[in-house]
Structures are given as structure tokens and as C-alpha cells.
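What follows is one structure encoded as C-alpha cells, with my remarks underneath.
Only one protein chain is missing; all other protein chains are in place.
As written, the chain order gives the labels A and B, with residue 1 at the start of each chain.
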Amino acid sequence: MTYKSFTGGIPLVDSKLVDSKLATRGAAVEPCPIPDQLIIPMSQHIGVPAQPIVTVGDLVLKGQTIAQAGAFISVPIHATTSGRVIAVEPRLHSLGKDLLAVVIEADGEDRWDPDLTELKSAQWTPDTLRQRIREAGIVGMGGACFPTHVKLAPADNKPIETLLINGSECEPFLTADHRLMLEQAEKVVDGIDILRQALAVKQVIVGIEANKKDAIARMKQLVVGRDIAVKILAVKYPQGAEQVLVDALLERQVPSGGLPMDLGVVIHNVATAAAVSDAVRFGHPLIERVVTVSGPGITTAKNLLVRIGTPMQKLVDFCDGPRGEISKIIMGGVMTGQSQISLEAPVIYGTLALLLFGANDLPQQDAGPCIRCGRCVAVCPLHLLPATIADYAMLGRFDMAQAYHVMDCMECGCCTYLCPAFRPLVQTLRYAKAGILAQQGRS
Amino acid sequence: MGHQLTMSSSPHLHGGDTTARIMRRVIIALLPACGVSIYYFGLPALLVLVWCTLGCLASEALCCYLSKRPLTLADNSAAITGLLLALNLPPSAPWWLCGFGAIIAIGIGKQVFGGLGHNPFNPALVARVVLLISFPVQMTNWTTPTPLGRGIDAVTTATPLGEMKTAIMLTGYLPTPSHDGLTNYFVGNMAGSLGEVSALALLIGGVYLLLKKVITWEIPVSYLATVVIFSGVMWLSDSQSYPDPLFHLVTGGLLLGAFFMATDMVTTPITRKGMIIFGSGCGLITVVIRLFGGYPEGVSFAILLMNAATPLIDRYSRPKVFGYDRHKVSHKEKMAGGREL
Partner (left out) sequence: MLTAVLGLGQIGLVAAIALGWAAKKFAVDVDERETKIRAILPGANCGGCGFPSCSSYASAVSAGTAPINLCRSGGSAVVENIAHIMRMKVETSTAQIAVVLCQGDDRKATLKYHYLGLHDCNAANQIAGGPKLCPSGCLGLGSCVAVCAFSAIAITAHGLAVVNRERCTGCGKCVAICPRHVIRLAPATATIHVLCNSHDKGGVVRTYCKVGCIGCGLCRKAVPSAYVLDRFLAHIDYSHAALAVLAADAIAICPNQCIVDFTKNYPDDRLLHPLPAIPDRPALVTDDEKAQR
């Protein structure tokens, strides 16, 4: 049977990727123990960083607001357990530099803020729902961390007709969304309903990759009678990317430089939907997420429910520690995540996974010359010419790189994955983008 | 974490395929043709293969030493050039012809441009054409195949294409065909260069390359299809003066060219549409030279001419970037910000 798909991309039948989810596909989500200290960074989402409203010595409760939103495209941040604020200072962030964070010493009681209440369904209007989602600090849980309330506030000239729910989880090793759909399907579907009300849309489609058969079955059970369609997507990377998802499910292309909103489409991740349900039904802000801890370098791979602000070391310890000598730590997916300089940095909203690798697990060699094989061209989901753009970038010809649409590149990594010469294509394209922005800044 | 961690930009995973592995697969695909050539032409064929390959390896090593760059023999590309050059030479080629060809192929065909990935023309074909023009006698000294013979007492003869060209030029008509001609041409029992003779061995190699995804279907199919169509049209118009498409397919260097030379990644377009244009151009020029040109065989020249056109083809065959196709982008007529490439 043919599934919804797009041109390009890497099918998961490639032997390297197909077994990576095996370790955690069947592992039920376990709560990760709360560490002694939680380091909650202020820069966790796209947009302006939040501003702390607590000071050293303050006592806080779980779910209490500790930082307010910096601007419209920003969200408040909340304490993820009860305790005392012991520092408001720069701390190591998963981006590799020290950024402002609020450090809370847990008191062990983990008490909710009693002021958090349900938003009763009688009060649901798009405005109240948007307000509640904003107050709860909900951001996109698919890795981009875009403030959700902004996506629910479309411009007047761009009416929204379709809501797409992203359950594809196309990256290797990741199984967090899969387990969420399996274990918390009711919450996810409830969240979808709420989002539908917030947007006042008619058409709702949930897209799930074909390798999650049990999740598909469970979701299909629960959407009966709710006018939500569940469509099966081909197992290909990067199926979950926004432009690609819209192309696969609706057969339309998001205009270059535009957003799905320009087509009347809004996309939300399944975990975002679950968080929305918690925020509206219980008043609980976003304080935790499911993280897949996996990779050949971890002793016991697990799916953990982790409080935001937990240092990564705690997750590794709870998974029985590293296996052998670790050469690379990746926060996020193996194709789009960031390599880490230590396990000190805390889990944030965008931490989809924590992956550990030994020295021989990730093949790498010095970059050779481009042999013009054309594989990068064939695989690019956005139909770019990565090899050509990279050549121009290394010559400093950022004008030509821009003419070849490097700014459209979504840095999925398909080109670099396949390049036989081991050229660092995504890094070179990022270099070109930085060069173009620098030139625009200067002029 | 006792020792240092590694950090890099995303993506962190790689498919594992390397340039050297791809080249190795091409070498494996060439082995049937090499084996058949030794079967039919004996020791001289083996010597040509050895001299050419060693010559190319030595030339590349010398060029790396002179330009003070690390040795690049490990990427297997010099070995492939050696094999391809050998397969383009007649079995009677003396050692000095092979050596000279190797120096031209690697030195001028590849290294002066900066090494692997920078040459605009197929190195083996550059050498073949230089040798053909410089030493026409040695380069057209064809011998009859002697299966499992030692090939020492070789009898000079003409290739099927050569016979055709001579007959057309002298009489205006094709020579009398031999009834078992096509079968012989298919398995390799005919005169020609080492790699030209056996269509069967080349097809095996070509299919291997396709299955292992070393090459894609666009160039071989467009090349062969264009040859069939164009030669077929001429044959249908006058079957006394023009041979049939099947004859074209199994004689000369067409299969060697279509599967191994025209698919050389470095000198061919990188876009799918571009590859089809490239293959069709090669096919057209090949048939024109074979039927109307002064040389009996046109594959080498056709491929080199299309190599020259590759940058132009690349420029004008760029795929439509996602989000620019007006029909797919919006149902509405105009949409702010949309630009055609």
C-alpha cells in the first residue's frame, strides 16, 4: 500500500537507521528522578529570552512563574519543582555557552502551585484558549520551540483551514512521540480538540509514520466520531519537517520564505497537543517532556519523563551510566541535534533525545573533493543544489549562494548523510547563511 | 568522560559510503569486460591492462609528489582511469603507447585541473583521443579474436564499424552482412578495442552498477534510446545504406561509453534533467559521426563534446526549488513573494 510521501529524503530502510528505534520502541515512559538542583535557562525558545522575576532566596512552588515573556514572540517560564532559588546567573547551556538561568534547589516535596486552575469548557473561546496556552508557556515540542500561542494567532488576511498534527518522529533513535501516542493517546486527542477550538478550523489531520503501527491503531481508535483523520506517512527522513509534511499530506508547497499559515495551514506536534490539554484541563504549565535516552554508548536505553532543568548527567545515571568510552554526546536527534561539550547542561523544551556514542559508532573521515555524484541534489527535499552552493560559499561568493536559494535550506542533513566525500555540507551552508546575514547587516 | 569529546555540526550520522567504495564498485563492474578481453585476445590484452593501470597509478603518484600534496591513490580513481584507458586501446597496443596514454590521461586529463573532482573532461577519453590523433596507425591496428588463444599470432582485421564505414565510403552501401554476426558481436567475438567487444560483459557490469546505485538510469537509458531512435529513423528511411539499431548497440564502444564513460560523475551534470539532456546529446552526436562523419566510431568525441557542455547543462537544468512552483504553492492566482527561478 502506498503511503503519503514527498520526493527526495532518505528512506528508513537504510540499514544504519532502521534498527535505531528498536532499543526504545517498546520501553514505557519512566519518570526521571528529580535532581537536587534544577538549572532552568531563560533562552529555551525561539524569540526573545524570558526575563526572570524571582531573585536569590525566593521560595517557589511547582508551576509558579519564574520569568516573564520578553515580547509577543516569547513565553513565560515556570519552576519545574518546588524549592528555593539559589542563583540567577549564566550557566552552561546546551548551545555550548553560558546563558542566564534560574537555579532552583529542590525541597523534595514537589508541590504544585495551588493557584493553577482548569479553564472550564464553557469559557473556551479562541482568545481565552490562546491566553491560557501562552500563560502556560507552551512552545512547539517537536524541537523548534516556537511559542504555540503565536501559531494560534493568525493574521486576518490568512484564514486557517487545516490543522495538521505531526506524529511522524522521523529522526533515527527518537521514540518519545511514539510512546506518547501509545500511552497518552487520550490526552493527545483532547489537546487536538482544544487546538481545533482555538483555531476554529474544520479540517484536522494527524500524520503518523508507518513504522509506528501500534500508535496508529491506538490513535485511530480514539479519533472515531471526532472528525479527525489519521493518515499514514511513508517512513522517510525528514518526513516531519513542516514544508515536507504539508507537501505529503496536502500536496501543496509552502511558498519560499513563507510559513504554512500562508496556505491556511497550522502544524502542531503531538507532544504540544498533550501539553495544551494539561494546561487547559489542569492549569499545569509546561514543566516536563519525554526524552529518549539512547545510542550505542548508553547502558540501558529508556524513554524518560524529565523535568525541564534536569542536568543531562542525571539522565545518564538513571540509565545505568555510559557504556564504554564516550566520544560524542548529542542533545536532540542525530541528524539535527547539537553535540555537547559535557553532561552538565540541562534538559530544555527542545531536548527530544540524549544520545551517546563511542569512538567507532559514527563513521567520519577527512573531507575529500566533491566528485559531483549528484546524490545531494537527488536527495534534497527542497530541491536545492547543496554541492554547488557549498562551492560558492567556500569561494566567498555569498551572492551566488543566495541566488541558489541557500536561505531556503532547512538544514535537515540529508545531503551530508549521503555525501561520499564526507563534505560538511550543512555546516558550509550555515556558513553561507551567516555570511549573507552579515553582508545584509553591514549594508 | 576521561578523554576528550568530539564536537561537530549536525548531522552527526553518515551513511558510510565513501568515494573509494564507489570507485571500487566500478572496478568490479569492469572485471567481466577485462576478463572477456583476455579470453579473446590473450596475453597482449593482459599486458595492455597492466601497463595502463600501472602507468596511471605511477603518473598520479608523480603528480602528487610534484605538487606536494598527499598521495591520492587510495581513492581508486587512478586505477579506474587505467582500466578504462586500457579498455579503449586495441590489444596490439605497445607498452609505450599505454604509458604515454596514462601520462596524458592522469597528467593532462586530471591533475592539471586540480585532481579528482576538478577535471572537465573524461581523462581516459582525453588520452584515447590524443593517442588516436597522434598515433592513428597503432590505434587502429585491430586483430581477430582467438578464444583462449595466447594471442601472439594475431591476424590484423577491421572492426565491424570500420568495415561499414569503408563500404559506405567506397560503394555507398552497407557490406554484405554475415548471418551470425549479431550473436558474435554480442558475446564479443569480433575485432575492436579491449572493452568494446563483448556487449554481454558490459551489460553485466552496467546492471551491477545500476543495482549497487553507483549510477542512475538517466544517462545510459537516454544515451542508448537516442541512438536507437536516431539510427532507427535513418535505417527505416534507407536500410541499404544505414545499419539497423541493434547493430549500433552491439558494435563499437557504445555500451562501454554509455555505462562507464558517459556516467563518469565528475564530468557529467549533477541534476537528473541535466543527465537526460547529456545522454541524449551524446547519442545524437555518436550516430551523426558514425553515419556521416570521417571516423568510424563517434562515442569518444560525443562524450567529450558533451563534457564541454556540462556546466551549461547544469546551469539550465536546475530543479524548481520547493516553494516556487506557482501551481503547487497556492490555489490563489497571485501570491506575494513567489519568484520563478
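Here is the rule we go by: a residue touches a chain if its C-beta (ideal position, glycine included) is under 8 Å from a C-beta of that chain, and two chains touch if they have at least 3 such contacts.
What you are looking at is a predicted structure, and each value in this text was computed from that prediction instead of being measured.
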Options A:96, A:257 or A:296, residue touching the unrepresented chain: A:96
Hidden-chain contact residue, picked from the options B:4, B:176 or B:237: B:4
Interface with the undisplayed chain - residues on chain B: 4-9, 68
Interface with the unshown chain - residue positions in chain A: 95-97, 339, 341, 364, 367, 424, 427-428, 430-431, 434
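What we mean here is this: only the chains that are shown with their structure count from here on.
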Residues of chain A that touch chain B when the two form their complex: 10, 14, 16-17, 96, 172, 243, 247, 251-258, 262-263, 322, 325-330, 332, 334-343, 357, 362-365, 368-374, 377-378, 381-385, 387-388, 404-405, 408, 411-413, 416-422, 424, 426-427, 430
Complex contact set, residues of chain B against chain A: 1-3, 5-19, 21-22, 75, 114-118, 216, 265-272, 275, 314, 318-325, 328-331, 335, 337-339
